[in-house]
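In this view, the complex is presented without one of its protein chains, the others remaining in place.
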Amino acid sequence: MKTINPLIETNDVSYIYQNNQHPKKAVDKITLSIKQGEYIAMLGRNGSGKSTLARLLNALLIPSEGEVLVLSKSADNEEDLWFIRKRIGMIFQNPDNQIIGTTVEEDIAFGPENLGVKQQEIKNRVTKALTDVGILDLRERAPHMLSGGQKQKVGIAAVLAMHPMCIIMDESTSMLDPLGREELLQVVSELNRKDNITIINITHHMEEATLANRVIIINDGKIIEDGTPNDVFTDVKKITQIGLDVPQVTLLLYKLQQAGYLDKVDAITVEQAYERIVKILE
Amino acid sequence: MNNIITLSNVSYTYNRGTPLEKKALNQTSLSIDKGEFVAIIGHTGSGKSTLIQHMNGLLKPEEGSIVIDGQDTQGKGLKELRKKVGIVFQYPEHQLFEESVYKDIEFGLLKHNIPEEERKKRILETASILELSDELLEKSPYELSGGQKRRAAIAGILVLQPEILVLDEPVAGLDPAGCKELFNIVLQLHKTKKITVILVSHSMEIVADYANRIIVMENGQIVMDGLVNEIFSREDELRSINLSVPQIAKLMQLLNKKDSTINSQIFTVDKAYEEILKKVKKIHD
Partner (left out) sequence: MIKDITLGQYLPGKSVIHKLDPRTKLLMTVCFMVVLFILNSILSLFLSMIIVLICYRVANISYKYAFKGIKPVLYIVLFTVVLNVFFTGGEPLLTWKFITISKEGVNAAILVSLRVLTLITSASIMTYTTTPIMLTDAIEKLFNPLKKIKVPVHEMAMMMTIALRFIPTLIDETDKIMKAQAARGADIGTGNLLQRAKSFIPILVPLFISSFKRADDLAIAMESRCYRGGEGRTSMRILKFTIKDFRAFCVFILFAVILFLIQIFI
């Protein structure tokens, strides 16, 4: 699925929640362009607007101002709306609340069924999706008997069965234990690498962001950082100021830099930090 | 030091006699002293939740015994016990139900027949510790933000003035700043009120920052038990049961391999910084 146009484009998009007397601007004039095959981590504090932005990207919300284009199509048109939702899949925070089927395979079939796919093709898609995610053995299990990590893998498979170009994970790892999280991230990395599926991972966990090739930081509904993990995280001052964390080793290097022993902070992994520190110690 | 929690050979099995039978605790023995800050780590299904539910008698051991501050949990006086041991479960905000935050915090006090004046005093005191303003106390718990809800729910436990505070993944879903805020409050309570804290957490960074003892569980048994530096220096063993050590621990161990005079038993950023600074200064001299 090669495309010349960007996969997703937003132009000055804003979203205002109208509930109660206080309208709240959750997303404030964001302009963003996402290409096919990117692996993006989106960070921000609770209530920063990142989940709202995600929901604008797959037309679950319609912008109050500005526009969101997916492959140049806008959600204003009813038919294009379904096209967008099919292409931009989403998995959510609470793995329990997104499984509709009473068995794994039924849940995965739910999407294709909605799209009106033929019976035999649905079966093939279910098998393929389960295989891609590595949970073929769970096919006939009941969802409540699965671990959190397995449930989220079901979520991914359910999206895959709709043949998406992009998968958005809306804090999907936040309720998982480290093992479940690691396995889920492995699955999406694989999908990104092998099938060139765009991944947008919305998260609080800085370690997860280091896996991405682009990090976007959102604060008060605006993008305040957008770049490679290395570029973004080494701006320690800005990130800690808005209440986010940087990886431990980055913080260590930052302290060393403040004390005058390093000229710049440019490490986010243990190995990189090790090299820098060894240099100081020589 | 005096002992406040003692488990002797405790076993517990879920769904006994069904195809779903699972031995959650297997001959577990453990003793915790007053004033300790203990972290329990291990992945889902290792028996951590079952263990903590035994501490206030929500679950009773099938074999063995548990004595909390001299009281056996099999015996009478469960209510007293639950006042002494406050358990904050995962996502405690799911327990909020009253029409105002104030009333919700009051719930436990009413159940323990605390007189009104005392109730008011305690609620206001607890609210100020947890940084819940008077205005918030009057609001419906469902109007609060995620972090506020979490703190309101924790207040509902703290207001009972427990001697032992058990926290099950207290910061799940909170962002880093909210996480720090909460732990600073807990640490404050631990220090000033000498509360014994038992923390169940998946985050090795948090464990390294706050706990002084770590208990590692696997398959319903305690497989490691020791001071933080002792446990984190056994990285290979932790790795073999799919647990990790903080990033800093890995870094310091790498540095120690290169230069054995560097202390490898360091797990927090601040300590690592001091250690490296010491080394650098030595070189420069």
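By written order: A and B. Residues from 1 in each chain.
Please note the rule applied: a contact is a pair of C-beta atoms (placed from the backbone, for glycine too) under 8 Å apart; a residue touches a chain by one contact, two chains touch by 3 or more.
Quick caveat, the model's predicted, so the values are computed rather than measured.
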item: Among A:N5, A:N114, A:N196 or A:N213, residue touching the chain not depicted; value: A:N114
item: Contacting the left-out chain in the complete assembly, out of A:K73, A:K123, A:K222 or A:K238; value: A:K123
item: Contacts of subunit A with the absent chain, listed as residue ranges; value: 55, 58, 60, 82, 85-86, 89-90, 92, 94, 96-103, 105-106, 109-119, 122-123, 126, 140, 142-144, 158-159, 162
item: Hidden partner interface residues of subunit B, rising order; value: 15, 18, 53, 56, 58, 79, 82-83, 86-87, 89, 92, 94-97, 107-108, 111-112, 142, 156-157, 160
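Keep this in mind: only the chains that are shown with their structure count from here on.
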item: Distance between the centres, which are taken as Cα means, of subunit B and subunit A, whole angstrom; value: 30
item: Of subunit A, residues touching subunit B in the complex; value: 45-47, 93, 147-148, 171, 174-175, 177-180, 204, 206-207, 243-245, 247-249, 251-252, 255-256, 259, 261, 270, 273-274, 277-278, 280-282
item: Residue ranges of subunit B touching subunit A (in the complex, touch as defined); value: 43-45, 145-147, 172-178, 202, 205, 242-244, 246-248, 250-251, 254-255, 258-259, 269, 272-273, 276-277, 279-280, 283
